[in-house]
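Excluded from the complex is one protein chain; the other protein chains are retained at their positions.
Note that the chains take the letters A and B in the order they are written out, and that residue 1 is the start of every chain.
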Amino acid sequence: VVSFGVTARRIITLTTDFGLRDAYVAVMKGVILGIAPDIRIVDVSHDIRAQDTTGAAYVLDSAYRYFPPDSIHVAVVDPGVGTARRPVAIHSGHGTFVGPDNGIFSACLTGQQVMDPASGKLDGATAVMLNEERFQLTPVSQTFHGRDIFAPAAAHLACGLPLEELGPRVERLQTGEARPPVVKRGAVYGTIVHVDHFGNAISNLSVDLVPATPVIEVAGRTLKGLATSYQDARVIAIIGSTGLLEIAARNASAAETLGLRPGDPVVVRSER
Amino acid sequence: VVSFGVTARRIITLTTDFGLRDAYVAVMKGVILGIAPDIRIVDVSHDIRAQDTTGAAYVLDSAYRYFPPDSIHVAVVDPGVGTARRPVAIHSGHGTFVGPDNGIFSACLTGQQVMDPASGKLDGATAVMLNEERFQLTPVSQTFHGRDIFAPAAAHLACGLPLEELGPRVERLQTGEARPPVVKRGAVYGTIVHVDHFGNAISNLSVDLVPATPVIEVAGRTLKGLATSYQDARVIAIIGSTGLLEIAARNASAAETLGLRPGDPVVVRSER
Partner (left out) sequence: VVSFGVTARRIITLTTDFGLRDAYVAVMKGVILGIAPDIRIVDVSHDIRAQDTTGAAYVLDSAYRYFPPDSIHVAVVDPGVGTARRPVAIHSGHGTFVGPDNGIFSACLTGQQVMDPASGKLDGATAVMLNEERFQLTPVSQTFHGRDIFAPAAAHLACGLPLEELGPRVERLQTGEARPPVVKRGAVYGTIVHVDHFGNAISNLSVDLVPATPVIEVAGRTLKGLATSYQDARVIAIIGSTGLLEIAARNASAAETLGLRPGDPVVVRSER
């Protein structure tokens, strides 16, 4: 009974670009529940843009920290499925992460300071390559490792399987495409990393990089100061709920109003 | 063990305009499960049109009555987040409701006859303002009270916290924009309040306001009588599953076919 209670509380989260029109997500859940019947599954998002590993990395990074540290986060945005890219599982003090080794976990892991953003070398986290057939659905398909490799690995981990049983250690992971902010001659150079459901354009500039009275250049405009509510003005800069500078518009999509897209530059200086 | 069983059965529902592309909904679930690990969470909708508090009020009103009365309904469509609007929790005999005080609960509460539709005065329901920092994620952000105020309040209530612990009593709530139907000179004047996924246009006229052989004027057309199935004719009036008069089209969107939108008038008379 005690062990049931404990198991029931453990959480597996899912982040994919599978959409909700097909059975793909449900199939992963069926596989997980067949192995770990009492686990709790929480959807993070299945509407990541197809094959957008950078967007997935941002969304997962904004979610995982609100879950208990024994949670297991499965992320499957996987343009290289069926090629040589490695399936991996990573354990850090803040969660366990399961998915393809294509940079999808780099925002999480560099944010936790357990992965070097340049080399991908791990320090303070343990990773393995998922190559133990015992813990896979066989034969493994060429097109759906979410079902055949990642869902069973997560479910076995949730049941208490030690990470090391899943395959050999990996010391270094792919870092992905995300570029960190640059500080140069009193200015901070960042990038839009995500446009959310409301059209808010979220940058990679965390609150500690933004001066108290900033002057922000974005999409050919200059915005002065930080707003304290989405109602403050027609177009605003605001520190969003994940602690990142975002550009928003009152009752409208800032991304549409300004023509902003992921990858666009944002420059912040201090007002003199 | 007994208390585990009891807790496991309690339900928190979520209604938001957050969409499913980002991590916002999952973050609320992570916060809830961190506080109340055995609670059950049911999504009502996260596809309310951005900032459409009237649509949210309708959707929540059509859902809550099918859940056990000890369920807790969190609704976050919140254009005023970060401004002076109050965060509230309301307890009635049919459920507990948690969200911003902006009219989002008025359809539920007036339907239960515990709130005066004109003044917003409560009678038969208890409400409090959520200002107890102990039950919030601090510091409370300016942009995401779903995570910082409403999710923790709901989770603590689900664990058995008395409503009164969350903050001071509130006697009166905002009534929102919904206009009740008007009966004048033998005609009933109503409004379209929601267009559903199938394009059915749902009015605020309940079955008891509709005569047995009605003549309905809507979108410049006259419809006679009530259909008994969506297959009856090309455009029909029918009493929908929530007991409200709705306008539907056979295998098509009535809203598109007729150009109907929320706010459009519907007039019903009795055939002579």
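FYI, contacts are C-beta pairs under 8 Å (C-beta built on N, C-alpha and C of every residue); 3 or more make two chains touch, one makes a residue touch a chain.
Computed from a predicted model, the values in this text were never measured in an experiment.
For the options B:116, B:196 or B:217, the residue in contact with the chain missing from this view is B:196. Although one chain is not drawn, the whole complex shows that of A:81, A:109 or A:178 it is A:81 that touches it.
Contact residues of subunit A toward the unshown chain are 1, 4, 8, 18-27, 29-31, 33-34, 37-38, 50-51, 79-83, 141-144, 147. The set of subunit B residues touching the chain not shown comprises 1, 5, 8-9, 11, 13, 20, 40, 42-48, 59-60, 62-63, 66-68, 71, 194, 196-198, 228-231, 238-241, 251.
Methods note: only the chains that are shown with their structure count from here on.
A separation of 32 Å divides the Cα centre of subunit A from that of subunit B.
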